[in-house]
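First the structure, then my questions, so here it is.
A single protein chain has been omitted; all remaining protein chains appear in their positions.
The chains carry the letters A and B, assigned in the order they are written, with residues numbered from 1 in each.
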Amino acid sequence: MMGFLRRAAALPLIMLGVSVAVFVAIHALPGDPARLLAGQQAPEAVVAALRHRLGLDLPLPAQYGRFLLHALHGDFGLSLRNGVPVATLVLGRLPYSLALGGLAYMLALLVGIPGGIVAAARAGSWADHLLTGLTLIGASLAGFWVALLGMEVFAVRLHWLPLMGAGGWRHYVMPACVLALLPAALILRMTRAGLVTVLRQDYIRTARAKGLSPRRVMLRHALPNALAPIIAVSALNIGSLISGAVVTETVFDWPGVARLLVDSVRYRDYPVIQGITLLSVLGVLLATLAADAAIALLDPRQRRMS
Amino acid sequence: MPRPILASVALLVPLVAGFFPVRGDLLHAAESRVTELTVMLAEPPRSMDPADQSATATRSVLAPFYETLVRQDETGALHPALATAWTSSADGLRWRFAIRPGLRFHDGTNCDAAAVAASLRRLIDPKAALAGSGIFREIISSVEQEAGDVVVTLRHPYAEILPLLSVTQAAIVSPRAAARGDLGRHADGTGPFVFVAWRQGKDVRAARNPAYWGPAPALDRLRWVWSPEPSVLNMALQTGDADIVDPLAPVFARLYAPGERGATVAQVRRAPGAALFWAALNTKLPPLDDSRVRRALGLAIDRDALVAGLLHGFGRPACHALTPDIAGARSCAPGEARAHLAQARALLAEAGHGSGFTIAVAVQEPEEPIAEALQAMWRGIGVTLEIRRQEAGVWVQSAFAPPEAKRRAGTGMIITSWSAPFIADLQLRPLYASVSAAPAGANLGFFSDDAVDAAINAVAEERDPAIRRQTLDDLQARLDAQAPILPLYNADTVYGVRRGVEGVTALRDGEIIVAGASLAEAALPAGGAP
Partner (left out) sequence: MRWRLWRRAGASSLPFRLGAALCGGALVLALVGPALLGGDPSAQDLYHVLQPPSWRHPCGTDAFGRDILVRLVYGLRLTLMEIAVSLTVAAGIGVPIGLFAGFAPRWVDGAVMTISDVLFAFPGLVLALLVVSLLGPGLFHALLAIAAFSVPVYIRLGRTLAAGMRHLLWVEALTVLGAGRTRVLLRHVLPNAATPLLVQATLSGGTVVLAAASLSFLGLGAQPPLPEWGTMMSDGRNALGAAFWPCLFPGLSIAVTVIGLNCLGDGLRERFGAPGEDRRAGSGGEV
């Protein structure tokens, strides 16, 4: 537990270091926001004036100081594009990304864990081959391909689902399925692999020898032990949602953070990119902490070790 | 419940909490009798401030909110708008505009001569540093209010000042909104529609302006959405998620041909567009510093093939510097748009490069197919084109690099497009004048020629049509011989309109005008989200 607390305490310091790295990295990207905003038809005099207005002509350390000040105030500055505070922009979009991502991972867990259990319980059977085969197909299809195909079939031809955008529950169906494809395949395979390993262990044989039903052995004895890595994966993926959802949000025109990031990168909207990147890093670090805590709770061996 | 399960449930809680009903679409729910038109564009608007942007897609969104002193219609003819009449001094330097009486901005303030003058002064104010202010600051020296009139004084005579004052950047904005500083997020003009909301990442909404001075619009509401995916735009037109999509990629046009399934739901419209696509050659980088080499490259291009293959016929080959719709522009002579490989090879041999050479082109993703087609065409004359497909910011960096940096990077060519609102000066000065050589302007190949510079200045000031025509003709001949920029084609404005939607027009600079649109009684119900 001490290690856990120490890591939590180090978090602010790590984030400070990360903020410097993020700032430097983003300002190292080629491309002048003022030129991108003014367009190629603007003469340099206009671009230079715009640069001055946006404070982009200040020396980098001064710009970093400004950024840090804003970050400490929690608003991360104003978007270069339209002057909206970054916090407002990001918080307005975060619910959409979290809702879509959350739903996608629930879906992935609901498909992946039972599928993995079935595959492991009947390892080597036709059901196992079918499920593993399906995961392979799921993992090998590019997201945008599945997305565009789904739109053509379910929205254009059949009119079952709305084409794009956010709205009622029906708007979630296609994007969530597309986003869930890869994690579902991953979770199914990990559940299967974990269970197959656990099922080989002595205590399972003991449990069987005691005459417990295969169902009870699987659900009460084997599954809890195989659960740890699955939780770790799902937790870590929460953090990487932002980068993982770029394609899905773009194709489905989903008003999420990933698309905001893409648009901001396109215009080199430094404050917005910095805000999203820091949020994403913080998310992953917190998720790693949470996952480690959960694993420690689940696995008595690790609990004793730390 | 055993502890592991509890722990996993606890971890799932944030996941579930994330999936909370995101605020429903309140505006959408109720009234179905309200007429609303949805327009889907390829990119979101950059700003709600007409002077602080420079993109065609943004102009289409801003058009219903704002008005200019004079208005240009789809044929290019000028009409009174906020100004009812205008006169100019004999030397062409002072322009007096009589402002329409009784105008009001959407915020309720009066749009009188003082407000108009304030709006135009803001445009040329160097401290305001507005992104779209470039050309205005160079031409207009001052703007004053005199009784009910506005007097615009120019630095030097400018033949096309009226068309220039009709572009979106010169739209009149509420001085109160401008002073408040949130014009970028909240439109405030005098137009037939009032800004309602810009929900970031979702849409822009507008409602009919009940106090509009002109004919009342037929529609109650307008809504803009956007998607960067051409195939999604096409699907949205078919499902009814959008009533108008702009642009519709030409590859999809045949889906809406008579007899096809798409013809029952929508039709494809095309209008000659102002977007000229061209390749600027780096005149400071051997062997491109030799005009014979540049001309040879131009001769080896099959422009008809570019229009046929890349535009599916929705465009016109461009052989000369000016867009054909500009008075005095040369168009392609018969057969000129085809490739002339023998001539090209002869020119290259004459220049001492008969065995060919390699040049690199920097291009953004939308124009990359052009580079790929040129690459194949130039293989025929032994020239190897190395394509550098670049992301927007990276491209801007390499395109606007000074000569030294371009030499180091070996950037021989830049492909891009230009959409000047049919003003000859806006087409010529930024691309060919030596003062515009990058990084100062968009003369990306550093072309410099005294005769061309003089002719550009003469055209800008000359108001006699016959002399203008002659000067423009000489200028184009000189540019043809020098070939600093290879014109490729003019892409049409291609957009899709659902059946039942009427009164939509496209301006010549590619802007779609929806303010006058209406829905016919027999309009198809939107088949999208119920």
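Worth a mention:
Heads up, the rule we're going with is that a residue touches a chain if its C-beta (ideal position, glycine included) is under 8 Å from a C-beta of that chain, and two chains touch if they have at least 3 such contacts.
Owing to the predicted nature of the structure, the values given are computational and were not obtained by experimental measurement.
Among A:G74, A:G124 or A:G211, the one in contact with the hidden chain is A:G124.
Interface note for the absent chain: among B:A128, B:A305, B:A351 or B:I513, the touching residue is B:A305. From the options B:Q72, B:S174 or B:N234, the residue with contact to the unseen chain in the full assembly is B:N234. Touching the omitted chain from subunit B are residues 229-231, 234-235, 249, 251-252, 254-255, 302, 305-306, 308-310, 312, 364-365, 368-369, 371-373, 375-376, 386-391, 393-394. Listed by residue number, the positions of subunit A touching the unshown chain are 7, 10, 14, 18, 21-22, 25-26, 28-31, 123-124, 129, 132-133, 136-137, 139-145, 148-149, 152, 156, 182, 186, 189, 193, 196-197, 199-200, 205, 229, 232-233, 236-237, 239-240, 242-244, 246-247, 261-262, 265, 273, 276-277, 280-281, 283-285, 288.
The criterion applied here is as follows: only the chains that are shown with their structure count from here on.
Subunit B has its Cα centroid 36 Å from the Cα centroid of subunit A. Note for the complex: subunit A touches subunit B at residues 29-32, 35-46, 49-50, 52-53, 81-84, 89, 92-93, 95-96, 98-99, 101-103, 105-106, 109, 148, 151-152, 155-156, 159, 162-168, 170-171, 220, 224, 227, 231, 234-235, 238, 250-251, 253, 255-256, 259-260, 263, 265-268, 290-291, 294, 297-298. Put simply, subunit B touches subunit A in their complex at residues 2-5, 7-8, 10-12, 14-20, 22, 24-25, 28, 44, 46-48, 53-55, 126, 129-135, 137-138, 181-182, 184-185, 199-202, 225-229, 231-232, 235-236, 238-239, 241, 391-394, 396-400, 416, 418, 420, 426, 430, 436, 439-442, 527-529.
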